[in-house]
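Every protein chain of the complex appears in place save one, which is left out.
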């Protein structure tokens, strides 16, 4: 998908403007069309606010049309390759493109149950989720009443639109959509930052097939040069940081037993706030360590 | 295998004495026979010391006979069920009875390489080992010279005999063969021992198929009623303690996010001293924890 | 004061029995007299329970007589040396024998205000208190109503009697009157108990003149051979443990800056439960430490 300068969007004809970003709302270009006259927008946040106002003040019928314009999660459209490009990328981000038959069936049953109850499809901003958290969300939302679910559907649609906008439009400002996960390794044996510690961040899945999210090595300040996650929401879920502490102290020349008491130090934690700042440091000697949710 | 009171062993005829415990040295009853005249032994340690002296002062030829009386580890005898009962139980303790074809081949190659080099079989007290540590030991010992390896073989034979003796003879004393692994959970949110925390102890294997060693729940003092391991050596290797901290704080009524920041807390550590005392406590709030090798 | 075997007390004439321990209730031998017929007592706890029952079921007038038999705290009797031996020792334990003129006046004013309000003297089991906590207690209790204060006075009288009994009578059992304060130093640099660490326990006073309660040195297990306090209640108050960590790591040969980052490590804590068990450990490297209320 192409990206656009906010200035260029402001200068386009109405038709071109809708052609450029009309699809940030799934198959519903009328929303972008509705704000074309309000241009120019100084900041991306202004454009987003105008779009959100259109959705929030639309008559019920149009809202339901918008909701119903969304595909099933991990549904037939995904299998047959008829999703919009945005939806495809989003469903991939949560791993919905490589479900086992069992998982596919679970999604299928949930989708059907949800639609039978509410008469519209289940919508969730999957970039903030993992497979597991989507299924937990399905279950929880199935027990809500229709009004509440309509509200939730709109919230999720606005989150989806915001993330699409933010990735598509180059502007002086960014929408506040990103979480941050960072770490810091302090060597309490030497009293200084631990440099050169290899770190792996895993996403833990319920089926035990853990996924490597990223790897990094600490710098002279005991930190990673960029946050482990910093440019996107951190999907709800369970994670594990693994620190190669044994190798670090070996390189330092600290005498250790064979095997060392501490080799790989795992720190397992849950993310409940995808836009939150999570700082998860490690204070460690060869024989002891401390971790905490920092800031 | 039957157990015997030390007093009864002291009172037996020489023939019965040898029949009773002659097999604590693999297919070498002459060692037990050599100490029969020294009876009575007041303590098990005295009996062991007498037996060790026989081995340590035996002429080279007899020592080599003793070494060669031992079967291959995970070798043909194990596959065809022709091991002595003691050897069978010992090889099971390290999981040598359920090797994959690849592992079986690795052991086979190692055994052959070792015998080709030293002209006697590789002997190790497997109750102090895991599969992984046996293979690492093989590799390391392959580079030794013959004299050193003969010495190591005798040490290992004496360890095997000591463990067999200790399990077979009921005496006022025990041989100092047991390691101890214990834990303690302290709730730093409430300032008291954490009661009711479910704990799982895993042995980590290089193939990622972790084995549950034991499970336990903390008592009112934050400890387990008996040590996690206390009546045997702790095999060399990597372990992980998993503490169900999220469930503990939920039961206490502490409000937590969904998912909680800390749910299962894993502590991974290596054992390098099978007869050592390892105390691995956890000091934890819902947001922070500390662990260390304690005493 | 003499001590007596419980058996001997059981065997005495009634007159001797009262002569022996009649003074465990201040100037009120009638209480001990009342239980003489119930002898023999198997355990000290039985004797105490019988005595407590006498007090708790006595008619109001006798109770008030008992309360009024007590001297003023830090009052004239103390200054003129006319206290009972027990009262003298007790008032010394809380440092009431060396008050400044200002403190003496404060006690004097409090005593008078209390007696003016309740018509009986302020009674507190001073062995569970420090000067500061007595004054805080005075203030708090001044706002109670007479019934509540009568109840509190009896509770305190029973605590005083229990401590006197426990120190005077040798029996198979002890009354559960003792608090315990212990510590444990763990060297997280070396992964073992810290042996030979000098420790000082101070009681912190509001006037800044801190009092050394005890000193100790850690043994090979990182503990002190006996608890820092173990055979008496721990008076309400503020305390500081000081650990000579710099000297410990120097002796170990750890290179340190001049001055060391950590030299004397102070841990300051409050005691709110004189009969409680307080375990206050220190986990320390030359650059980091952790402490907590343990068990």
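In this document, chain identifiers A, B and C correspond to the written order of the chains, with residue numbering beginning at 1 in each.
Note that a contact is a pair of C-beta atoms (placed from the backbone, for glycine too) under 8 Å apart; a residue touches a chain by one contact, two chains touch by 3 or more.
Not measured: the values here are computed from a predicted model.
Here is the thing to keep in mind: the chain we left out touches A, B, C in the whole complex. Residue in contact with the omitted chain (choice from B:30, B:104 or B:287): B:287. The chain that is not drawn here is touched, among residues A:140, A:192 or A:251, by A:192.
Summary of contacts with the chain left out: across C:24, C:110 or C:271, the touching residue is C:271.
Among C:65, C:195, C:221 or C:263, the one in contact with the hidden chain is C:263. Interface residues of subunit B facing the missing partner chain: 186, 188-191, 261, 283, 285-288, 290.
Residues 186, 188, 191-193, 221-222, 283, 290, 292-295 of subunit A touch the missing chain (whole complex, contact as defined above).
Residues of subunit C that touch the chain left out of the display are 236-238, 240, 246, 257-266, 268-273, 287-293.
In this text, only the chains that are shown with their structure count from here on.
Counting steps between touching chains, the shortest path from subunit B to subunit C takes 1.
Comparing chain C-alpha centroids with the centroid of the full set of protein C-alpha atoms picks out B as the closest.
Inter-chain spacing, taken between the CA centroids of subunit A and subunit C, is 59 Å. Within subunit A, contacts with two or more other chains are made by residues 261, 287-288, 290.
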